[in-house]
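Structure, as structure tokens:
In this view, the complex is presented without one of its protein chains, the others remaining in place.
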């Protein structure tokens, strides 16, 4: 609601075209209509086919099922992340249309067509085999966001030629999401090779001084390659959403 | 060097148009011509007016002066970051064309026109007065990158109305860089309000449990607003470069 | 025992009204009679209907049953916190009057009427669904302390409008307990909105840089909203007791 | 602005008593009038004599002077915290009415009478001599908030009799603020002795395993005395504001 | 081997009473005979009835059984610590003379009489019920070392009167071992009450900011009571051995 | 591919002996042939009998089996590390030629003769019984690398004579790998006794302040014995590879 | 005050030998006389020549001078610890009888004869030259406590023979205080060599992974030598007091 609409409303009240109760009801909602996030968010979701997302960690299967049903009612696609296999059994039994992706630990309820987002695909780069679950959480989220993917897996810096060998891939993507655990050096190298946006995702892969992903995280934050930005440990989902924020911007 | 050029070169050798030594010299350089980063980086810099950057921390004034002179020789603009006031005195005495920005702790040597980057300005949001030096390092870097800025300062979450009051600003910017110390909650709130890319910069402002910026950093990484990405503590420079990566992508 | 009583006792000895052994016995007990905490604590509990509390973590089912029986003998209500489901089975089998609250992981043995405490209810604000178990531990404790509750759940800062939408609730409560995990920013925002006491409870909800609740804890401690105080991670019980300390004070 | 006022305004427009422009102007401010924090905060400050506060850390003397002048214009009292002696020289030179408190590292500009807050004084308990600066920051803030103080200094737990000896003091105060560094055990003991609210303030006093106050902080958070709440390390100011929140609540 | 024995040996060689090969063999062993730790340790064990100890953590049941049998061959008493219940089943099946103490998680094989150590008993002070397993590991070790114990359990600082009420106990003990988790403040209070040696044992009891015992550990190390020394987290065994070192010293 | 080969190739094209397409194909591979890591690595493996290694942590049994089969196809020996017993069952069922080493948690598929590496054996020194699994992971890796081992187990610094007693062993080894948990002091002592290279491996053995191996790691890094280098916690495999790097160097 | 004295006092009142006011005055002090810490501490100090101690860190020179004068009034010896050179100048100017010990950073005001404590001296063992200031703080404290010292400096574990060479020293001391920084391994080795009490003092000597003494501290806490107890980082004073607690015990 902008000032124009507000003036119209008040003129309606002044002229009697709008009843006092109608105006009251609309203005009572005003803080949110005016703030515009809730409604706009809702509309954008409808327009863009953005999936509704449920973060599964720390929720009971009953809660997940309840929220999923509520979200699905609007006809939107639903994405559940961090759904461990035990919960997945309970949830998929209750919701037969849900499809579970074991590697990514996500589940999706796809009922609406997915509108493509971005002209070029996104490069999804992954350092080691053990980082793949995080990369696949990212991939599933990208897929539901309508973003195409070019996978470049198992190209860790200890064998730098594997990355260099396929570096021309970066000429045909819009941005790069780089997933790495252990010492987490891969985004630094990628960030030095390319000029496109680089989103780094540390993983908890490793042991000892890997400190559950904190080393990879800190490594990426202190990257000597300028302009690399970082997500939380294992947060493949967040990287995908960050990519969508960028690609949506470029669409307009 | 792509396959086309390679075929031309070999045909030149085959037909005698290219001497064996000429071909040998070009192919000996191949790994780097072919890899293309060094040269391409250099050319991109010339084309785009990207400033050459010197990270001042841990370098002696003599080293800084030497590197700046070397870089400036090509006619490019030079940006020095993390230049504390004591060093700045020594460096600006040696390099009279250098201009020091005390608040941002940066120095610039501007000799080339700055080509604009991005149709819309970038929102530079800052939680508190003490965070301003980091925001200004970002602002100076953005300026040299050709990016316009809309400042939104002193809008920390403890007075959430200050931010909400000016939220319409986000309708007219391409992306938001959000700088905050202490509890670092501002990017979460901004990320929930807008759909554009949000780059979060934690600062070391605060004491005690602020842990020198680690709390703000961790807070931003665990943000419940999806798709916010994060830079290192106090890294205003890095956020500006990340913005440039995004804006450059959308230009093509 | 104050100085008056002491003078009376000595006069009694002087005049022979009090035998030497009687005086000796009373004076030997003096430090504790005089310190008065044990007895006074006991009496206060009887007067106020404060539940007797057993912290279940690290105790065997046998120990819990034994302490509960001992406490219950006095006719008081008993509250057991941090009682995981496995122990709960053993404990409730032994104590048939005990009622287990699965979400809150508490058990209660209610045999005395609960005297109301506080004219206004307490606002119990909760950021996300996964934080609810901590909020409910708090709710159960508040209930046994005689304190009414207004729940305000799922109002995390990434959708700040959800909180703002119901902000008038704060006009009708005495104080606010704010429970949040992940980045823990909610108490900062609430603390900036209201002038009533705000007690913040970080939870261990989140992963990676949430560091098991330490990020939320540090975030709350460095809150830029003045006068917010903080409890231990997941300590819903402690927040309820802090509320009771405040409400009891205002009663007198 | 509540629904009643909104209805009155609209009726005014409907009946012509309120011009369209007047209504428009008031409703344009609505999000904040309706949200009510900014205005209400401002009014409360005027009514209650709450000092306006400037957090000095990380601000330049010029910034501090500028903000202080702006705040002082309204006739309010101004409190500056975390003002180190060097800055204090510059600031007090510019603002001759400012009075610097060296021990507390605060400065005050008192131009309005301070309205008393709370019937009983607050107990300000302090473990050791080196913790006094933090306690005095708290004391200065309490003083400007209109709250009386009973000091109980140098009563650390290694000489528990010093505290017990004066425990009757707690019968005549509304709440206790307990300041302690090193092992930070004092709030646990006080919290076990009294039923009134206890606000714990850890200090950075100590060395080695005191970890700059983190040990005292963690100690207070894990206190076995139920219902003790905690402020940030060295945050005497915050404890005073938390006390004001409680005392204000009980006034109404 | 002392200088006397060395002289005798050389005289034996000089006079021909000792063959060159015999002397050579003895002197080749000399560094260790002379250093004397291995042998002396062994002899001291025989003289003093010190139990031979096996640290069970990280050893397989087979390894534990093998070492226990080897140690027991000499007729000594054997103590196994950190033996979790699962391993205990396997180990006690193999070694029928072994007796398992579930609370202390120790097992003992007692075949030699235990010689008393120390004229007075040791005070074993314990803050909470959940700390008892660590205290009992200590108690079992003390028992096998021949040291009598006065238990003083459940006297945490939140109810300081419980400790003060029984403080005369400290007049009749040689030293105090104080076991506490959570905020770990008990040793500070005890250390301020008594002049005897105080050995502090932090436990991992607690949650959140208890950080698995690190808070209690740091709290004890920074104790404001002078001369309290500290063992590792949960190391009841080590405290008992430290007590034995002290009591043995005073015997001579 | 060196310059000589490049000249030959170009001469072939010039003279028509090499077709343009043949040259093109070879030169397209050039960056990697020229960089030489991939090919050279491969050739070195063939020449030296270096085992191909699979890091089992975080990989599914199916992934491990697949990679092992791929590696084994070339006739090389395969080493799988960090293979826990549950996975080992699945993997060895699928690959019948694989042999599992339970203590070392490694599996090997040996189909090629192992060429000896190094004239002298390596000393494998181990502080305590619980450190043996890490030492054995190292031992198995050394064995497949063709390096002989002298074991010196259970010689922790608390019984320094055990180490000194066998110190002559160090006269007959090329280098020492020292494995220790808890306080991790053994490499400091060994490093002070010998002039040969010392590679330190911290283990996660211990509890409380052992911090999962971080204490041993930090202890080794700050060793007062000059020139000791350190591997990651529990990284017996890495120490073996570091030894191979040294021994290979001395062979040439 | 024991029961005997209490009976005598009451009999005095009963028989009129003691006036009511006299008894009242003495009994008003009773809680402390009866609790016995304050008075007994005071008396013990007089009897034993224990120095009164001022911890200088965080106190102003004025505070230190004031407390020192107050303490010195009773004729006792005064010890000031952690007195840095700048403060020492101010303090010694005000108190001309004070003697400053630069290496130990202590000052002493000796006016009473020091009564010897302990039959045998204490071994003061120190790993490196940089640890000496901590050792000397300990030495100065021991001296004022009347305890003789055998110094054994610069015997770090990297040159283990230096320690072994003088190991017979341990046969003639009552206990050992072992001071070490960097990797902090010395107490483990000493604890394995001797059966007497070993008090370990970590120092902040070292850099990088020494983490300001935390590594040495953790190393000592996880020592594989049983029964070593530990003081805070750099706490030479505390180790001396712990020694006094032990030696006093053995005197009775």
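Here the chain labels run A, B, C, D, E, F and G in written order, and each chain numbers its own residues starting at 1.
Keep this in mind: contacts are C-beta pairs under 8 Å (C-beta built on N, C-alpha and C of every residue); 3 or more make two chains touch, one makes a residue touch a chain.
Keep in mind that what you see is a predicted model, and the values were worked out from it rather than measured.
Annotation: of B:58, B:75 or B:113, B:58 touches the absent chain (contact as defined above). Across the entire complex, the residue among A:157, A:176, A:196 or A:242 in touch with the chain not shown is A:157. Here one chain is not drawn; of F:10, F:193 or F:216, the residue touching it is F:193. Listed residues G:209, G:231 or G:247: the one in touch with the omitted chain is G:209.
Across the entire complex, the residue among F:83, F:117 or F:244 in touch with the chain not shown is F:244. Residues of subunit F that touch the chain left out of view are 35-37, 44, 53, 164, 167, 174-175, 192-193, 195-199, 217, 221-222, 226-233, 235, 237-246, 248-250. Within the entire complex, the positions of subunit A that touch the omitted partner chain are 127-128, 156-160, 164, 182-185, 188-189, 191-193, 206, 208-211, 214-226. Within the complete assembly, residues 31-32, 35, 37-38, 41, 55, 57-59, 63, 67, 82, 202, 204, 213-214, 217, 232-235 of subunit B touch the chain that is not shown.
Please note the rule applied: only the chains that are shown with their structure count from here on.
The chains in contact with subunit B and with subunit D alike are A, C.
Once the centre of each chain is set as its mean CA position, subunit A and subunit E turn out to be 55 Å apart. With centres defined as mean CA coordinates, subunit C is found 39 Å away from subunit A. For subunit F, residues that reach two or more other chains under the stated contact definition are 31, 35, 159-160, 164, 208-210, 214, 217.
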